[in-house]
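For reference, the structure I am asking about is given below.
All protein chains but one are shown at their positions in the complex.
Then we have chain A:
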Amino acid sequence: MARSLANIIYKGAAAFPAARSTASGSFYQGIFRFSTSVPNDPDTHEDFRPTTKGGSSGLSLKDIVEQDVKENPVMIYMKGVPELPRCGFSALAVRVLKEYNVPLSARNILEDLELKTAVKGFSHWPTFPQIFIKGEFVGGSDIIVSMHQSGELKEKLKDVAGKQQ
């Protein structure tokens, strides 16, 4: 509890760097002193690293990946964003998936090296893009193209597409 409270306050503080470095410095020190789970240097703890995820506090990157693939029927970790891929393979995978008119969730791993590492560790797959369908890792762009050609992808996305209609 202390940890998440500290996190919230820290985030608030980060939004106002001037305030943090001046009058309120001792206040935050106090918070950290009473918190048992926060290490001495808050800047190195993963809860306190800059985050672009907007997820709830206290989640590790692995938790975030797990949550991503569980909650999003079609999840792609890619270079760039679906509207503007930064790699030909990512572009190809997005183009194939868009054929099926399914809700596509994406994260840009170029923006977050730690997320990139976490995804690689989660899937044990060395390259990007990486595509997960209904929680299952299906592979990269070669595999998605191959599944598209064989009809396997259509079969896999059948009920996903149905939900959206």
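Heads up, the rule we're going with is that a contact is a pair of C-beta atoms (placed from the backbone, for glycine too) under 8 Å apart; a residue touches a chain by one contact, two chains touch by 3 or more; residues count from 1.
One rule holds for everything that comes next: contacts and distances are computed from a predicted model.
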{"item": "Among \"TBC domain-containing protein kinase-like protein isoform X1\", \"DNA replication complex GINS protein SLD5\", \"Chloroplast sulfur E\" or \"Cell cycle checkpoint protein RAD1\", the UniProt name of the subunit that does not appear here", "value": "\"Chloroplast sulfur E\""}
{"item": "Contact residue for the chain not shown (choose from A:Lys62, A:Arg86 or A:Lys158)", "value": "A:Arg86"}
{"item": "Interface with the unshown chain - residue positions in chain A", "value": "79, 86-89, 110, 124-127, 137-143, 146-147"}
